[in-house]
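Here the structure comes first, spelled out in structure tokens, and everything after it is commentary.
Of the protein chains in this complex, all but one are displayed in their positions.
And then chain A:
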Amino acid sequence: MPVYIIRRLGAGLVLALLVTFITFLLLSTSFEDVARTILGPSATPEVTEALIAERGWDRPVFVQYVDWLVNAAQGNFGVSVYTSLPVGPTVLQRLAVTLSVIIPALILTVILSTILGVWSASRGGAVDRLAQGISLVGYIVPGLLLAIGLVVIFAVQLKWLPATGYTPPGEDPAAWARSITIPVIVLVIGGVANMAAQVRGRMIDELRRDYVRTLRTRGTSTTSIVLRHALRNAASPALTVMSLEFIGMFGGALIIENVFALPGYGSFAFNASLQGDIPVIMGITAFGVLLVTGVNLLTDLANGWLNPKARVH
């Protein structure tokens, strides 16, 4: 097992190197634009060149990348060229905001999807059709529209919840809960729509299997069949869907963060890409790759724990 983990982490590291290098290569064409943006409209070409030289952006791309890598390995991701914010600490801070929305959303998504999926699979009939209808509606209503609609109702009209902004949970837990309520609801609706259908499908497959019939003939209670046996077997693929959902929520969070003005990872990444803020894009890419690798590894390990067939030796 430790060998497996080390191998996976090694693969993740190679992937991170590749992705960050390619990103750097793609960004390397815009150093002059970045310099011009920093200097503003009235900069002369001489001043622009002086700044490029001062920042070392005229060196060969590979040298600059290695320089970035050596610094990044020591935890120094540089400073944003547009906002003067230190990249490493800011990415972590922004990531914390996004995670504080995504994790509650994911937990609720898993709970609700499991309930809905298991319920519709084991009960069938009208309940199943209703659950599928709910899924379908959740799936086709765009998150952005839902977010705007909920803000208009709960923040603007009823004034129950704030329309924008974020309070860290450490500062004021109640204010934090209020600030993430609508974003979490939006993410959960999208998430449940997707995941409940997956859980349902897997559960139906499992409940048709021979071992379920065998268990029934042995007089095992339905609750036990559904929850102890079938659900455990269905959980493994559901876990994979969950990890995809988690990563997908980062993408969804970008829209949510914009609508609710949450200072999260998505909006930070979006702004940096729009401006061509090279140190920030590099930092975000590096953290992003490590995050995805980490989540995938944890998913595989949890899968192995749940499902002996998926265990690696």
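Just so it is clear, contacts are C-beta pairs under 8 Å (C-beta built on N, C-alpha and C of every residue); 3 or more make two chains touch, one makes a residue touch a chain; residues count from 1.
In the analysis below, contacts and distances are computed from a predicted model.
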Hey, which one's the missing chain according to UniProt: "Phenylacetic acid degradation protein", "Succinyl-CoA--3-ketoacid-CoA transferase", "Spore coat protein CotJC" or "ABC transporter substrate-binding protein"? "ABC transporter substrate-binding protein"
Using the touch definition up top, pick the residue from A:A43, A:A96 or A:I204 that touches the left-out chain. A:A43
Among A:S28, A:T83, A:Q132 or A:T240, contact with the omitted chain is made only by A:T83
Considering the complete complex, of A:I115, A:V141, A:I204 or A:I247, the missing chain is touched by A:I115
With the missing chain put back, one of A:F24, A:F246 or A:F260 would touch it. Which one? A:F260
Return the single residue from A:L17, A:A96, A:I134 or A:A177 that touches the missing chain. A:A177
State which residues belonging to chain A touch the missing partner chain. 30, 32-34, 36-44, 47, 50-51, 54, 79, 82-85, 90, 115, 119, 122-123, 148, 151-152, 155-156, 159-165, 174-175, 177-178, 181, 221-223, 258-261, 263, 267, 271, 274-276
